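Here the complex is missing one protein chain, while the rest keep their positions.
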Amino acid sequence: VSQAVARPNPASDGDSGKVFVDYTIFKGKGALNMSPIPPKFSQLQSGCMKVDRKGAMMLNFFPAVGPKKYDWQKKQGFALSVTEMGSLISLGPSESAEFFHDPSMQSSNAGQVRKKLSVQPLGNGGGFSFSLNVNNSVSKTSDQIYVPVSKAEFEVMRSSFNYILPRIMGWDRLFNPQLPASVNMN
Amino acid sequence: VSQAVARPNPASDGDSGKVFVDYTIFKGKGALNMSPIPPKFSQLQSGCMKVDRKGAMMLNFFPAVGPKKYDWQKKQGFALSVTEMGSLISLGPSESAEFFHDPSMQSSNAGQVRKKLSVQPLGNGGGFSFSLNVNNSVSKTSDQIYVPVSKAEFEVMRSSFNYILPRIMGWDRLFNPQLPASVNMN
Amino acid sequence: VSQAVARPNPASDGDSGKVFVDYTIFKGKGALNMSPIPPKFSQLQSGCMKVDRKGAMMLNFFPAVGPKKYDWQKKQGFALSVTEMGSLISLGPSESAEFFHDPSMQSSNAGQVRKKLSVQPLGNGGGFSFSLNVNNSVSKTSDQIYVPVSKAEFEVMRSSFNYILPRIMGWDRLFNPQLPASVNMN
Partner (left out) sequence: VSQAVARPNPASDGDSGKVFVDYTIFKGKGALNMSPIPPKFSQLQSGCMKVDRKGAMMLNFFPAVGPKKYDWQKKQGFALSVTEMGSLISLGPSESAEFFHDPSMQSSNAGQVRKKLSVQPLGNGGGFSFSLNVNNSVSKTSDQIYVPVSKAEFEVMRSSFNYILPRIMGWDRLFNPQLPASVNMN
């Protein structure tokens, strides 16, 4: 059920020198792509390095426009924090989770766009539905993309989240002290 | 019950410079060897790297031809995808799984060979039977190799699958950005 | 609920060349910051390396002094050992744990300061309360800082503890034999 379908090259939008990795779930009404974002470090005058910005697990949702065809332009993103990843990793088979994001939080546009990710158990003994709602109070639009995630696919998420979680916090740098790829010198 | 038995050198078939690692389970009617296949990367003109072909977990089955003797020539392979690995990792003690592969899928030979891997719980409180069926409609042959996997051996699979899963997707490259061994320059 | 709040730069206290990583939970009555401490190695005359001092998981508690304001000066630390980390990783949802530390153990000041970390299940189906008590029999003071940790936040602890545990014991060096950052030559 997870099969390769042509989509725009993720590397074409200017971020040269990077490594792009992901995992995509293709379903009838939509596709769900997940891709880790590494943390950014900064080096202090003392020579000490610290995490400037924690990484995240980017979930991108795409609506289906036909059998095995998706509208890659209409993507809606939702960047899971470390704690939200912890919530999904620990989700029991009959539990659910909801996360709310405002992409303009703490700016003058706060409240214009509201995103809600809802993760609900699928009835048939395994897996979860992932629904992303995006409400834009300026353009008066409301989008919803729905992707059912099987028990096996959710286990891929759980296993890879466990791998990614300490690395998104930059903890691997403590044991591999060479300079990481993305460092800002202060 | 898992003991070293002489078998043909895996490195002798032309893939120089590679590292070969595996785990083999030897049983009365057959042997099951598992060996991870790393992903292939390609480097774009932007300098950005992306996964060209995801890796897999190759399962190779060998029929027994006598006590502790196996016919290494008659091997039948089944390459588990990331999602199929997720299915096995999350398998409850009384659950089962079936996977179907067509090695010629999307070619003119599609449908000639059908492979079915069936994983069923062993009755005695632990472990699973792994049965691989290969039906060839051209040669009119049908092979089945059966290997019972104990609870301890299945845990080795689960633990090593958890290790391999993010690496088969290439996610480790995000945190170790040096050029991997197998890169195609575009 | 876990959000960035200004706090003193961890790198400013003289430890140049280091990498500082952490995870902080901000709650109404206090904040809980966790940060791994890598092990120290020493090199013997034989050229062999061994762990001189095991690492730990430092938990730092800070009292709240107002909405989203914490007194970073009044921090109380508690360094979890590898075995104490194992205790928390294996904690069932209705189980509790208590750890007692004496920062001056085996010195002439033993017994003057007593620290107790108490981890109790939160009633509402998930998460644990973390309470740190520090009793100082010389200054006749007693401090308590309380931070409720949600199920999702505890899963971040569990997942990152599983990552850190073998590395705090130095076991990663066995497979990455280059000289680690902090080595004492004997």
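So that you can tell them apart, the chains are marked A, B and C in the order they are listed, and the count of residues begins at 1 in each.
Going forward, contacts are C-beta pairs under 8 Å (C-beta built on N, C-alpha and C of every residue); 3 or more make two chains touch, one makes a residue touch a chain.
No experiment lies behind these values; they were computed from the predicted model shown.
Asker: Since one chain is left out of the picture, which of the remaining chains does it touch in the full complex?
Answerer: Looking at the complete complex, the unshown chain comes into contact with B, C.
Asker: Pick out the residues on subunit B that sit against the missing chain.
Answerer: Per the touch rule, subunit B residues meeting the hidden chain are 1-2, 9-12, 14-23, 36, 38, 150-156, 158-160, 162-164, 167, 172, 176, 181.
Asker: Could you please point out the subunit C residues that touch the chain left off the display?
Answerer: Subunit C touches the chain not shown through residues 41, 44, 46-51, 81-87, 89-90, 161-162, 165-166, 169-171, 173-177.
The rule is simple: only the chains that are shown with their structure count from here on.
Asker: In whole angstrom, what separates the CA-based centres of subunit A and subunit C?
Answerer: 29
Asker: Indicate the whole-number Å distance between the mean C-alpha point of subunit B and the mean C-alpha point of subunit C.
Answerer: The mean C-alpha positions of subunit B and subunit C differ by 41 Å.
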